[in-house]
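The complex appears here minus one protein chain, its other protein chains still in place.
Chain naming follows the written order as A and B, and within any one chain the residues start at number 1.
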Amino acid sequence: MLNKTLRAAVAGTFLATGAMAADFTACQVTDTGGIDDNSFNQTAWKGVLDAQEKLGIDGRYLESQAETDYEANINSLLGGQCDVIITVGFLLGDATAAAAKANPDQKFSIVDYAYDPAIPNVLGQVYSTDEAAFLAGYLAAGMTKTGVLGTFGGINIPPVTIFMDGFYNGAMYYNAQKGANVTVLGWNPDSREGLFTNNFDSLDDGRAFAQNLYDEGADIVLPVAGPVGLGSAALADELGTDKMKIIGVDADLYETDPEKGYVYLTSITKRMDSTVYDVIERTMNGQFVGGLLVGTLESGGVGLAPYHDMEDLVPDELKAEIETIRAGIIDGSIKVGG
Amino acid sequence: MTYQDPTGKLSEKLLDRAAPDRAAFEDLVIVPLFAVVVALILGALTMLATNVDLATIGKSYVALLNGSVGSLNAISETLTAAAPLTLAGLGLALGFRAGLFNIGAEGQILVGGMATVIVGFSFPGMPAAIHLPLALLAGAVAGGLYASIAGWLRAATGAHEVISTIMLNLISYRLIDYMLRLPFIQREGRADPVSKSVLESAELPRLLSFIDPNLRVHAGIFLMFAAVAAVYWLLFRTRLGFEFRTSGESPDAARYAGMRAGLLIVLVMGLAGALAGLAGANQVLGVLGRATPGFSAGIGFDAISVALLGRSHPIGVLLAGLLFGALEAGGRQMQVDAGVSIDLIGIIQALIIVFIAAPLLVRALFPWGFSKLTKTSKE
Partner (left out) sequence: MNIELRGITKRFGSLVANRDVNMDIRAGQVLGLLGENGAGKSTLMNVLCGLYRPNEGQILIDGKPVAFDGPGDAIAAGIGMVHQHFMLIPVFTVAENVVLGVEPTGPLDHLDLKKAREQVREINDTYGLEVDPDALIETLPVGIQQRVEIIKVLFRSAEVVIFDEPTAVLTPQEVEDFFKIVRGLRDDGKAIVFITHKLNEIIEIADRISVLRGGEIVGGGDPSEMTEAELAEMMVGRPVSFAVDKTPARPGEPLLEVRDLVVLRDNDDIAVNHVSMTIHRGEVVGIAGVQGNGQTPLVEALTGLRQVAGGEVRFKGEDITHAGARKRHQLGFAHIPEDRQRTGLVPAFSIAENMVLDCYYDDRFSRGPNMLWKVVNETAARNAAEFDVRAPSVFEAVRKLSGGNQQKVIVARELSRDTEMLIAAQPTRGLDVGSIEYIHGRIMHARDEGDGVLIVSSELDEILALSDRILVMFEGRIVAEFDGATAEKSKVGLAMAGAVA
């Protein structure tokens, strides 16, 4: 615990002190899990860091340690010091909406939340993650030796389950195309129920859930729970990649988790960094409009990471099929909605 | 000299209060003060060790001060954070006074807050004058009953309250997960565990929203001050408080005096749980407006520190609660202004507790702060 705390303190100080005085300040409020979660929060923060580098802005962040911090954290960034406040995560939806309504002159952007009706001073960033997850599902179905795939999520909320939907449907598409019988454990898209750790920070849970799926025969697991997945990766590291492979989410985990990078078959990337960067750039140029910014396979907002160490393992034929499906999804001939 | 003396005069003299004891003063004031100072210094050293330059360290401590008391908003945030810590801390202090080490405030906050939320969203149209007290009462009663389980287990079977309250914490986490998925609690249209929102008539009204809608301080602080006064009265002015304190200081003496130990244990745990339940109610009615699995946010554990730092005295707990509230609010500002991680505040809090728990260490570090009289060992 202390170790983690210290590590976070170090990372925090390094990351945030590079800021210079600049004309434009982008502020970010993370979800629980921390700015250094190798995944969700970190990817979104990378967007600010990129903007810092390329656009010369000033970036600040506040870590939420518990749900009670959301509102307090947003509040402490109010008062004109931030040109845009970016809140990261579906769970900050309520707090962001409340702050946006109370402060109509402050520009907000939220990752993973679409307000209906839209709030004029909030730009939501959402992702058609299911498009990329569909590809991952197809890939996993083609790679499995046991015929069983596994997935689990952090909390049963749309930005999480959209991964699981796409993954499931992709695997089913493979079955339909090849007459195979690959099953997916951990998510049922019809009843909307499945395996959830109910948190985004317990590596122990990540390990235990993956172990359960492994015991049920799964040899490829997709954890959709931020840093929780690092626990699953640790298990795969121990078992060996011939027994278990992991599919990463949000960032290309081969890059962000280099120590165990070889266990990742691929990653379903959700380029929050690029949408966050996009939002900052738009705001700087005075083009901020409330509404939605959607990341798709076509726009590059979502995608499938390279296979890296697994490059040779994936048959060329399968790679080609994936490229075909990608084109099909983009031109609309393949529906990922199952 | 002896008992043949005219007793009237002698007894009058005995009613004089002795001058405040230097040792007690040192224990209550100087040790905590030094603990805070040492913790801040060590916090700075920690930052130095992680390559933070001196200017940033200075900036961060200025931010800590600014963010906790430097503005109306800062004071509002400090009070908002202090209220649940103080309420739960009072409950724990009550237990400590009676010799019970209750680790279960976290679970009691969850259960109390959950009951409050249910009442809070359940009665549309009810006037606030009834709805709000009813919601608070639900929190207190649910928290109290939940804690009484541990009390009853202790009284009836001797099961140690440290173990049973920890177990009850774990049970409460799952219980809340489960309840938040019940159709009548779960918010419509959501698949994740989140409750319906508390109705406005049950909310603890924000006190300064007429100045700035972002000032979060709410009527829960009155609850906090009232609870401090009530616990003070209970402990030091009532028969029941005398019984609590006696059984805490010496269970044998309490038995000798004919006090009913089992009943007292259940009562103390019940009251402690009620205060923790109020802390939960304070959070859901004043801050969050809904319940989610993590809404207790570790307050029940921080409250243990608050109760210990406050030496289990109601006024002490209030001061400790305000200090921890200030650290939380100021810590946030530290992160914003200086970019120093919020985790540092956790380190400083932990260091304060270490030094409070080791007064001898503080005395050894600051020998000039203490009278020589206390050093009776060999020179």
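As a working rule, a contact is a pair of C-beta atoms (placed from the backbone, for glycine too) under 8 Å apart; a residue touches a chain by one contact, two chains touch by 3 or more.
Since we're looking at a predicted model, the values are computed, not measured.
S.K.: In the intact complex, which of the presented chains make contact with the chain not displayed?
M.R.: Computed over the complete complex, the missing chain touches B.
S.K.: Give the residue, chosen from B:124, B:158, B:183 or B:258, that touches the chain omitted from the document.
M.R.: If we include the chain that is not displayed, B:258 is the one touching it.
S.K.: Can you name the residues of chain B that touch the chain not displayed here?
M.R.: These residues of chain B touch the chain that is not shown: 2-3, 5, 7, 10-18, 237-242, 245-246, 249-250, 252-253, 255-258, 371-373, 376, 378-379.
By definition in this document, only the chains that are shown with their structure count from here on.
S.K.: Where on chain A is chain B touching in the complex?
M.R.: Of all residues in chain A, those touching chain B are 5-6, 8-17, 19, 27, 32, 60-63, 65-69, 71-73, 75-79, 81, 91, 94, 99, 102-103, 155-158, 161, 192, 198-199.
S.K.: If we count contacts the way the header does, which residues on chain B are in touch with chain A in the complex?
M.R.: Its residues touching chain A are 46-47, 50-52, 56, 67, 73, 77, 80-81, 177, 190-193, 213-214, 216, 283, 287-290, 292-295, 297-299, 329, 332-333, 335-336, 338-344, 346-347.
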